[in-house]
Structure formats: C-alpha cells, structure tokens
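Here the complex is missing one protein chain, while the rest keep their positions.
Letters A, B and C name the chains as they come in the text, with residue numbers starting at 1 for each one.
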Amino acid sequence: MPLNKRILTGDVISNREVAEGHFLMAVKLPFAFETPLPGQFIMLRIKGKSEPFLGRPLSVYAFQRRREKVICEVLYRVVGKGTQQFSLLKFGSTVEVLGPLGRSFTIFPSEKDVILIAGGMGIAPMTYVAGHYRGSKAGSKMKMICYTGARSMDDLVALERMEVLCKTKVSTDDGSRGYHGMVTDLFKNDFPTLNIKKTVIYACGPRPMLKALAAILEDQPVICEVSLEERMACGVGVCLGCVTAIKDDRGNKQYKRVCKEGPVFNIKDIMWD
Amino acid sequence: MPLNKRILTGDVISNREVAEGHFLMAVKLPFAFETPLPGQFIMLRIKGKSEPFLGRPLSVYAFQRRREKVICEVLYRVVGKGTQQFSLLKFGSTVEVLGPLGRSFTIFPSEKDVILIAGGMGIAPMTYVAGHYRGSKAGSKMKMICYTGARSMDDLVALERMEVLCKTKVSTDDGSRGYHGMVTDLFKNDFPTLNIKKTVIYACGPRPMLKALAAILEDQPVICEVSLEERMACGVGVCLGCVTAIKDDRGNKQYKRVCKEGPVFNIKDIMWD
Amino acid sequence: MVHLRDIKTDVKIGSLTLRNPVMPASGTFGYGEEFAEYVDYNLLGAIVVKGLSLEPRAGNPPPRIIETASGMLNAIGMENIGVQAFIKDKLPFLRQFRCAVIANIYGETVEEYCKVAEVLSGAEGVHALEVNISCPNVEKGGVAFGTDPAMVHEVTGKVKSSTNLPVIVKLSPNVTDITGIAVSAQDAGADAISLINTMTGMSVDIISRTSNLANLTGGLSGPAIKPIALRMVWEVYNKVNIPVIGIGGITTPEDAVEFMIAGASAVQIGTANLINPLATMDVLEGILTYLEVQDIADLRDLVGSLKLERPEE
Partner (left out) sequence: MVHLRDIKTDVKIGSLTLRNPVMPASGTFGYGEEFAEYVDYNLLGAIVVKGLSLEPRAGNPPPRIIETASGMLNAIGMENIGVQAFIKDKLPFLRQFRCAVIANIYGETVEEYCKVAEVLSGAEGVHALEVNISCPNVEKGGVAFGTDPAMVHEVTGKVKSSTNLPVIVKLSPNVTDITGIAVSAQDAGADAISLINTMTGMSVDIISRTSNLANLTGGLSGPAIKPIALRMVWEVYNKVNIPVIGIGGITTPEDAVEFMIAGASAVQIGTANLINPLATMDVLEGILTYLEVQDIADLRDLVGSLKLERPEE
C-alpha cells in the first residue's frame, strides 16, 4: 500500500472579491498535488486556526500545472463562518488542502454534445468541466452549451471564463439579466431541439434546481450526471457524515457518501425526497 | 454612572522580534484609550479569533499620545499558545484591547531615590515606571537605578531603552552577561549602601525572585511595591479567577484579585506560600 | 412588519416580570460594581450576582482558571463576601437600577440554603433567588444536592418555604437524566429552572504532571458546552411547565436565539462577559433585531418554537 496521500500545505497567491460576496482564490500547491478531474473537490482549512473547525469542501474551478508550479483555483460564495474566514485570507496566508477528492464526471469522446447546467456556485465545477473538454484534443471542437442561472445579476459570477469556453445562456430569478426565471426552465425550452442520444448533460446547483432537472429528464434516454452538495466532515469517506439517498439496483433507498461515491451521481439514481 | 468603558479595537502597527522569542508590539488605539499609569496592564485578544479564547494580560511597556495618535507598546515573550498567536500578528492586524487595568505603582515626589528590579519580562512594566518618572518634571532628576536579570544574555531584552532612562545593572543566571547569579543577589550586594528611608523599590518578575526580594527586605523600613502575575480570565475583577494570598490587617490570609486590587501590591502584604 | 418598539420582550418568573430575557450568569459579573462602567444595567432583564453563602468564603487556592478549547475551566470554590456583607455593601448600589436583582445562593447544608434565602428575603432590592445546587468546585453542598432528585426536591421545597421571593433552581448538567431533576424541582415549587451550570472537567500540565487547577478539577464553561446546554434546555422544556432560563456558551445573539427556539424563556450570559464586558448588551440588541427581521411581535412566540419536521428542500 503506497503511502502517498497527505494533507498538503498551500500558499494563497490571490483571493479576490469578483462580485459582492463571491471570491476567487488561487492557491499555490506542492508538486505532489494530483491533477484534479472535472467534478472533484478539495477540503480547505486555514492552517493553525480552530475556526472553522472542519475543512470545507470546494469544487476545483481551475487548475494549472506548469513545471514546478501548481495552482488550484476555487470560486466560492460567503454563506457562513467558514467561507467568511476564507474571504479574509490574504496573499501569503497558509491553507491546508486535502484532495483532489471524490468521484469525477464521466468524460465522453468527441461525438457527444455537451450541455452544462449551473445554478449559483454550480458554475465552479461546470467551468472546470468545460475547460477540461476544451483543453483536450477531442473536446476542443465539441458542441458545448452552458446554461447558468442565479438569483440576480449580481450573483452571476465568473461568466467571462465560461463564455470563452462555450456558448453561455443566462437566466436570473428576478429577470435582471437574461431569461427571467429558473435556469431549468431556460434549458427546458431548448430541450426539444436536442439530439438527446448524442448529448451528455452535466449539472451542479442547489438541490431544488437539480430536482427540477430530474423531472424534465424523467424517462428520457439521456445521460445526465449531477454534482451534489452535503455537509462534510472528513471529505474522504471515513465518517459517513455526508450521505445522500440513492436508489440501489432494485430501486430501494440506500445512503451513499457524497464525498466518496459522489459528489457526482447519475441523476436517475438520486432519491429526491 | 457614566458608561465610558468598552473594549477598544486597535491596529497593530508593528510587531517585531527583538530577541529570540521576544516581541515588541505597537498598537494604534482610539483616542478614548486612557493614558495608563505605571504598572497597569491591558487584556489583549485577537479580534475574530476563538483561539486564544481568553484575553492575555500584558503590562504597558510604553505609551504615546500625540494629538489623535495613541500608541501603546507591549513587550512579550512567547511561552504558550496565546503569545504564540500574538507573535504571528502582522502590520494591520486588528486586536481587541481592554484597559488600562489594575492598580498602578504609587508614584512618589522627587525626594525619593528609585530602585527598579526586573526579572525576565518584568523589564516591561519597570521600563514604563522609569519612563514615567523621567517624563515628569519632578522625576527627571531623581536618582534611579535598575537591576535587571534574566536566565541568559539572549533573554535580556529591551535594555537599550532602560539604559537611556537610568543606570542599569545586569545579571544573568548563567553568567553570560553582567553579574553571574540572581538579580536579587546583585541587588543584595548594593543594599547596605542605600539610604532606605529615602528609597522606594519597585519590582516585577517571577514569583521566586520576588520572594527572594521579600526575604532581603524583611523587617527593613523600606517601601517596596511589586507587580504579581496570575492567570486571568476577565482582567476586570468579576470572575475571581486571578487571586493571590494577601495578609489582611491581622496577618490572616485573604485572597485578593491580582487584576483589581493588584497587580501591584506592597511586598510586605504578600503571603508567599 | 413589527416595529422594534412594539416587540414584547417581558418574561414572567413566578411573580416577577423581567423587562427582557437577557441577564448575566452568576459568577461572571461580580456583584455588579465592576461592569457598571461598561453596561447600562437599566437595559438588562436582570442582574444575577455571584453566589452567596451565609458566611464569607475564601474559595480555592490559585490557580483557579485555565483556558480550554473554546472554553475555560474554573474552580473559584464559591469565594464570596457572605450574604450580610452583600446586603450591606453591594445591594444599595444595585438598587439604583431599574433591572431586577437575582441573588444566586449556595449552602453546604439544606439549612444554610434556607438561612441565606431568609436573610435575602428581608432585604430590599432582591427580586428573586437562584438556588445553585450545581457548583462542582466545593467539597460540600453544591453539585451534591443537584444530582439526586430527592435532594433537589428537599432543597427546593425548603428554600421555597423560607422565602416569598420567586425561586429559580439552577441545575447541574453532570447528570444522566436532567429531566428527572428538573421535574423534582418543579414539583417542589420552583418558579423557574436555570440550566446549565458548568460541566466538571480537568486539564493537566504535562511538564509538571500536575493539574492546571489547584483544586484538581474545575467547571467547564463557554462555547464548548453550548450544544450540551441546548439539548438539556430542549429536554427540560418538554417536561416542565415553568420557565427555563438557558445558560451555556452564549456569546452571540444567534446563540441566544437558538436557546429560545429550544425552549428558553430567558438567557444568561456567562463566560462571554469575561471576554467582552458588553456581551449582555450585544446579545440583547441582536435578539431584538432578529425578532424584528423575523417579524416576531412577542418573544413568547419564539420560545420553544423548534420545528421537528424538516422542510422539504
């Protein structure tokens, strides 16, 4: 058994407020940090601090490895005391990083069309998926559309990077920008025009959004993988703290760990209530 | 009852390692911060941090008030997790300061000769006493000597400022600088030469040092005030956490709060065991 | 939308009505003198003073306190000036304020509890008694009375007959079943239940291999114990029909609101005062803001309003 995993120490090289309450943090990591797959996350903690006590899971938003330089970027919204403390980190602050963790999205060959659906901070892993496809030879010419929604214009963050990667359609709950309504409704309008056999859908966002998406896709023969969120303690599968209800082969409820069997699940396997 | 006291928020404007493990921190405070008297202390906490949980008492080492600018300096040695966290503070860090607190040294008119005896970090309040006398009209020409001792040369910190203020005699336990032995022994050698009726002695240092001093001064008609240390929680007298045994009028043991009735006590009142 | 000034915040404890639910916890506010320069006592629901015994007590030798993770251990040992000196030297000062004065009382025997209660009942300016049967830092009395339902019943009943002041019984969390103890106190006539006092704990210096407290063990307080306190408030709230005063780690208004949702009619702030003398004021202000924002016109509607069904996500 190779003992190759450990908590790595990283240096914050930037931590910028990109929109009110939304931050983009870049962390310089040791070379040993493995290249994350799309949909994977890290557990982030502030070194030497007892508050927040537990690490916080954040999706990989972007990643670079150039010679010895390894940089992982995360995009996060301040919602509680952990993210609040993160937002105070400055250039040179030391953080502890565990990862990359969790099951990634399945990456398909170039024949497929890719649909990305992001709600709120779901834009973070979706951007990394798009970047991953675009960075690969096969994916560079794939047909790819991103549907992204937020409560309001001000919460629509990091659109620029996505817009460079693929066609991006926007919705806001309050109509302040793009389609007035839920992102799933925006997607639903386009759904009939898709060649669903040739399409793969990736989605990340609040549970109600994913549930609405599941309803749209019900009985449709389309591949859809979604990334779920759940409170986490360890992030590595030992505490059973982060489970979510999944259908087993016979359709019975079974708890699966979001940090280990997830965060990416087939949308058809999820039990919504 | 005027509601004039509160915790003040200060900005660290410098926090420099002056000798290994010893730091000098300057904190810029609001104008409302009262001018501390010699021997008074502050309770210092790191704003927004739950570790250290309680404030830590530190003597005022130096203080300036110029127009709106109020700066309080403390000199501290890293001995545990609180002081360790203090040592990591950077320019611009925010701290919470309660104070000035406690009973100060009694200041005498110019006829008196002043002896200061400092052990280890006891140099901090002694320097502020010296500065106070020298800054006052009456005290500027008083005869003043400081005896200061430490384990070793490397622990003799902030001598420069003291040397500017008064004649300074040094001892080290290991003989690496000055008198080889305890500072109280150094003082004891000079003691017979003093005009004790005309002398006031101020001392601060570890309890065994003060106890040794008490033995030297036993039955001597000399005024000696010492500053004691005890673990503190509130620093303001409400928790009864910081008591030390003091003789009452009849010589019976009575607990007194170091933060309120002290930290300065008459050496004759202290019960040593 | 309710207006701040229209929000009802009064709390009834027996015959006593507090203007609002916020007060300091005994032992973290002295006898009220030191904090008078920090806190406007007229705004507090009540002041709870350091525990009083019949005779003055010297308390335990130092060191008496040590910090722990998000908390502290204390072993003060009920140092106090005695009930007579309190009435003579401290009470006159407290009488000038509009807030209620609650005297925390302690005895080594049931008789001592009753005696202290009697003495205080005759004093002008004491509005209620809080019976501390939960102090872990003394050899006799204290927690010994607070862990046995029969003893709780006896102490409560006898104190109750020694006074016409409202009697609040303050319970120890160091028990298997807090509800049994609370019900005993209620059955014996308690007007309210305060919980929790500190949890017995220890801390060791690994170099000298001695306890960090001269008294060996001490009482754990602060945010560390908040989850335990909250659970006990909820359990007791569901078993008694007298008011519960929630105590344990309350530092922010949010903490206080948690206790109220779990069933506390009022809250006491202890260790937080030691870090921030204005903690009571900050908590009170924040509770009011919460009530306003959540459009709750009467504090009573918040008390015990915990929903057991989780909303669908």
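The rule we apply is simple: contacts are C-beta pairs under 8 Å (C-beta built on N, C-alpha and C of every residue); 3 or more make two chains touch, one makes a residue touch a chain.
Because the structure is predicted, anything quoted here is derived from the model rather than measured.
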item: Among C:113, C:145 or C:234, the residue in touch with the chain that has been omitted; value: C:234
item: Residue of A:37, A:60, A:75 or A:98 in touch with the missing chain, whole complex considered; value: A:98
item: Among A:42, A:130 or A:242, residue touching the chain not depicted; value: A:242
item: Contacts of subunit C with the absent chain, listed as residue ranges; value: 68-71, 73, 147, 174-177, 199-204, 206, 208-211, 214, 216-218, 220, 222-228, 230-231, 234, 249, 254, 257-258, 261-262, 290, 305-311
item: For subunit A, residues in touch with the removed chain; value: 1-7, 45, 50-55, 82, 96, 98, 230-234, 236-245, 253-255, 260
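Definition applied: only the chains that are shown with their structure count from here on.
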item: Required steps from subunit A to subunit B (each step between touching chains, minimum); value: 1
item: Reference subunit A; chain at largest CA-centroid distance; value: B
item: Chain nearest the overall Cα centroid; value: C
item: Whole-Å gap separating subunit A and subunit B, where each centre is the average of the chain's CA atoms; value: 55
item: Whole-Å gap between the CA centroids of subunit A and subunit C; value: 46
item: Between subunit C and subunit B, distance of the C-alpha-averaged centres to the nearest whole Å; value: 36
item: Subunit A: positions in contact with at least two other chains; value: 50
item: Per-residue multi-chain contacts in subunit C, two or more chains; value: 69-70
